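Excluded from the complex is one protein chain; the other protein chains are retained at their positions.
The block that comes next holds subunit A.
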Amino acid sequence: MNRRQRTRILVEDEGDLLISLCHYVENKVPVRIHRQSSNGCVMAKALDAVQRVPFFLGEILISECTVAIDNVLGFGAVLGDDTEKAYRLAVVDAAWNKGTLPTEYWVTRLKEAEAELVRRHREEFAAVSQTRVRFETGSEYDKPR
């Protein structure tokens, strides 16, 4: 499980997985704040779909934090104003970098949360798909020319 996949699951999870993971780490090893969790912004880069020219779409508010476990750093960032979540993401990241976390138990929990996320997205897409247009055209239209 790579970092992007892991952070996606943790950011999008609506349960208590991130809080549980963070508590687990905090109870196991001392966590030092390297850079206080605070608000910042990200400039969003985008690619013009027509000419493929990169440009800046605008800025996005995020919360970000950096912590250390035995001098091993971890970084957490989340869209919006949620400094607590950014801190927890940083703790999990540091523990992962340190090698404390990737146990079979937690990987299984992450995969379960990922399955739940996929299920949620499928449900939303199923609802959106109800608005798919089924075109019916008159026979005139379909006549070979």
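Just so it is clear, a contact is a pair of C-beta atoms (placed from the backbone, for glycine too) under 8 Å apart; a residue touches a chain by one contact, two chains touch by 3 or more; residues count from 1.
Here is the rule we go by: contacts and distances are computed from a predicted model.
*Asks:* Pick from "Carbon-phosphorus lyase", "GntR family transcriptional regulator", "ATP-dependent DNA helicase RecQ" or "Carbohydrate ABC transporter permease" the UniProt protein name of the chain that isn't shown here.
*Replies:* The chain we cannot see is, by its UniProt record, "Carbon-phosphorus lyase".
*Asks:* Could you tell me which of A:Met1, A:Val42 or A:Ala115 touches the chain that is not displayed?
*Replies:* The missing chain is touched by A:Val42.
*Asks:* May I ask you to list the residues on subunit A that touch the chain which is not drawn?
*Replies:* The list for subunit A reads 3-5, 7-8, 11-12, 39-62, 64, 66, 73-81, 93, 97, 121-133, 135, 137.
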